[in-house]
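Got a structure for you, questions after.
Just one protein chain is left out here, and the rest sit where they should.
Naming follows writing order (A, B and C), and every chain is counted from residue 1.
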Amino acid sequence: MPESTAARRPAWVARLLTRDAALIAVLVLVLVLASAALPRFASPVTVGYLLLNAVPVLLLALPMTLIIITGEIDLSVASTVGITTATIGSLNLAGWEFLPAVLVALLVGVIAGAVNGALIAFVGLPSLAVTIGTLALYRGLTLVLIGDNSVSSSQYPEGFTSLINAKVGATGIPIVMGFVILAAAVFIIVLHATPFGRGLYALGFSKEAATFVGVHVPWAKFWLFTASGLVAAFVGVFWSTYYSARSDSANGLELTVIAAVLLGGVSIFGGRGTVIGALTGVLIISNINYALRLQRVPDVVLIIITGSLLIVSVVGPSVVDAARRRIQRARRHRTRPLAEARGIDGA
Amino acid sequence: GGEAGGGEGSSEGASISFIPKNLNNPYITLELSGAKEAAEELGFTYAEAAPLDAGADSQIPFIQTEVQNGTQILAVSPNDPDAVCPALEDARAGGAKIITFDSDSAVECRDLFINQTSVEGVAAGQLEQLFDQIGGTGEIAILSATAAAPNQNAWIEAMIQQIEESDEYEWDLVATVYGDDDDTKSFQEAQGLLQSYPDLAGIISPTTVGIAATARYLSTSEYKGQVALVGLGLPGQMKEYLDDGTVQAFALWDPSEVGYLTAYAGKALLEGTITGAEGDTFDAGKLGSYTVGPDGLVIVGELLKFTPENIDEYDYISF
Amino acid sequence: MTLVDHRTRSLRDRAISLLRLREVPVSVALIALVVVTALLNPRFLTAQSTKDLLLNATIVMILATGQAIVIITRNVDLSVGSILGISGFMTGTLFATVPGIPIPVVFIIGVLLGSALGALNGLLVTVAGVPALVITLGTLYIYRGINNAWAGGREYFSGDRPRAFGDLSVDTVLGFPIITLIALLVLLALAVVLAGTRFGRDFYAIGSDPDAAKLFGIRVRSRVFSAFVINGALAGLGGVLYASRFSSVGATTGTGIELDVVAAAVVGGVAIFGGSGTVVGAAIGALLLTTITSSLAALRVDKFWQQAVVGMLILAAIIIDRIAALRTARRLRVSEARDA
């Protein structure tokens, strides 16, 4: 390898200083600290449990990242998970086979997402309001579908449930992570390496700027929300087999997903963020939570930590920015001092 | 895993972990106080962990981390009877003894189930109290916890069966509603019941949150004294309503005894005194000796029925 | 082109502009709902039922009023449920641990506590210049965590509180429960402030165009901060009233109420991106949302359908609002062309 590091360093350093790199560093730090402090942490058992529990949030974070990058938000994801588990559960009670029920559930998820998408993209309603509405609507339909029943994985063919809990050899990595990685790869490619994804950043920065370079704004939004529904449906399938299908499945999960995505550096204003960052955000929260739980730190502390991390992650950069600007101004003033001018202040 | 599983015979210094449905609920706090007391008596290392809400998914990570911590006795009140099974099986594979208390998992996932009192007993007790107040006719309704709560649903099922089988009970069960063990929601459900069913004669609420919220609503409305309310309630919380006449009787057991017995059952399992088979007997400290019933079921005791006359004897069931 | 004398607006003009108010659709919906339900189930409007309807709406109404102010400034506060929880538990604690504490003092402490928590939100939002959605999502967790840590498994029951305090939500004056009257007074005061004072109009200006507001010399940060403080104070008041009405206050009091509150404001015609809407509209929205639950129960609609109906109602409200906005925009554009 050629030794031109001196010339390359700026780009190299710049890459190290990106938010993603910083997040990954934080994740590594968390892992190292947890492994050092907790003897049982670094084990395949942790890997297995932690990742399996994180699957829903990891998956939901993928479309959420894209949606937030375009400046929108989807609060209905958890309810969509709910309605798809209810679909599987109630079809199971009606005597359906597992696979056909899953197909119907995926369809339900797509429809749920498309309804959001159509209202937001074509009717032009604000996504925050629409998805608050569908959050209630889809959860309501979940109740209608499954009522007071609880349908658990024991109802399904042995193969599916054991597949969910199967691990890759002795590593402890669940087989389903393969699916998560696949989905993540799809979203990473779509966002970072396709014309469509490039358009999403433009869209998130400014709708006008995107329109001028030929992004079809309504369709782009429509597809994103539909994709969000589909992914939520996959999570619903996972949920019904790993946990159970009930009316309260995934209740309140939307805020967890959004918090993790924002922690992962995706800007709520749109236009900034990466899939890797968002996934790292999810993993940071899951690891901290898991490690603290292993120490039997009460959940109360965990939610305070989650909230604080979220605030620090957005306030931090803005404080750093302000400080940097102040230093710059001070430097300028040193070279060209401001005339002592303090007259009527305020009047 | 693999670090659990103490030696046969002695259980001194063994670890026991309690995972109730959720924390921050007075009923559960009482339960755990009994558990802690027993653990101290037995010289166990005691731990408790639970989520803040009673979701199926939120409880599982706690079971998992306790499994990983190598706890030797795992006592769980499952929020979902089947969803907890994979995690419980992992625990068992690691050598831990599994006990469910308060609500049960699928039978094959645990060694013992410590139930307050028999499902039939709970159902019968509440129906009797209702019968005493309104007789055998009229419209009645049930206000439960969450729609999928296993123990609630078991009691409701038993009540419906007993009403059908009995010749005295000619009630018309018009509705079953769910307050989700949420004070506000239960309150509004109670209110909705009275509005929808003007002729309602009585309400059964087999949950401490539900009965308190319903009593609060009744006591603040014109229905006070008109509509009978029975169910499972905490004496400390319900005394007010007994005093003001909103409620004439309600029932419960001593929650701390459930926790207490669970810890002793754990000791017996760990020491190999019992295996969970029907007919096994074990010693439970101040509670005396207990015998395992079919399907690994252990019943703590009888339903305690509270009335204005005896309520003051039970104020220890409080905090 | 004719010059119209705008000082003498015709009655018809006034009537038309009245009909265009954003509160109209929600009020019509509310009236229709009550009338239809009462026709089908006459007990729906008995004294007790009416009292219950009002009581149910009271707390959400107070929270929606505060939320409306925050939303009008183009912000949002998701932490209100947690603030209500802490204030409610504080109320329980005060009565249980300070025997004989006067009721007004408890109100004051609850409101101050809420204001302090709201002020923290406001500080974070204005000083750091970070979107309120993120900040208050964070404080939603933090405040709830604090509430949990403080309360643990403890709960305070209505029996621990003085009878007079509980009676605030039992006794009525002119058919209105006292806590509802408190809420209405607060609502009225804030409605006047928002519509009739310079301070209140600043909120609209800020939400309408924050950049223009800054250019204009409006103290944007200080106003946004005040909006969060007012909202916090109202959530604090909501917590005290909660303790008066319901049987227990503990670690989870008020969980999840934030989305209902935002929904009530949106249904009541408060534009989610700020600048328009009124607290009265938000309060009517809250009344509509809580009434719909009761009326579905009164109509014996399957309980499992209730939440779905609420969801549809929210969607209908924003769709109607959008259609109205589009029509207004079109009307303005065309009338502009005619002027030209």
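Worth a mention:
The definition used in the following text is that a contact is a pair of C-beta atoms (placed from the backbone, for glycine too) under 8 Å apart; a residue touches a chain by one contact, two chains touch by 3 or more.
We take it that contacts and distances are computed from a predicted model.
Only one chain is not pictured, and the protein name UniProt records for it, out of "Fumarate reductase iron-sulfur subunit", "Sugar ABC transporter ATP-binding protein", "Succinate dehydrogenase flavoprotein subunit" or "Monovalent cation/H+ antiporter subunit D", is "Sugar ABC transporter ATP-binding protein". Across the complete structure, the visible chains that the omitted chain touches are A, C.
Of the listed residues C:Val35, C:Val98, C:Ala164 or C:Ala212, the one in contact with the hidden chain in the full complex is C:Ala212. Of the candidate positions C:Arg43, C:Arg201 or C:Arg322, contact with the unshown chain belongs to C:Arg201. Listed by residue number, the positions of subunit C touching the unshown chain are 1-7, 9, 17, 192, 195-198, 201-202, 204-205, 207-209, 211-219, 271, 275-276, 328-329, 332-334, 336-337, 339-340. One chain is missing from the display, and on subunit A it is touched by residues 11, 14, 189, 193-195, 198-199, 201-202, 205-206, 208-209, 211-216, 271-272, 332-333, 336-339, 341-347.
In the analysis below, only the chains that are shown with their structure count from here on.
With each centre defined as the average position of its C-alpha atoms, the distance from subunit A to subunit B rounds to 37 Å. Within subunit B, residues 23, 52-53, 178 each touch two or more of the remaining chains.
Counting partner chains per residue, subunit C has residues 148 touching two or more of them. Residue ranges of subunit B in contact with subunit C, taken from their complex: 23-26, 28-29, 32, 52-53, 175, 177-178, 182-184, 187-189, 191-193, 195-196, 198, 209, 212-213, 215-216, 220-223, 236-237, 239-240, 319. Those residues of subunit B whose C-beta lies close enough to touch subunit A in the complex are 1, 23, 47, 49-53, 55-57, 60-62, 64-65, 67-70, 80-83, 85-86, 106, 146-148, 150, 153, 178. Residues 73, 75, 119, 123-126, 128-130, 132-141, 143-144, 147, 252, 255, 258-259, 262, 268-269, 298-304, 306-308, 310-311, 314-315, 318-319 of subunit A are the ones that touch subunit C when the two sit in their complex.
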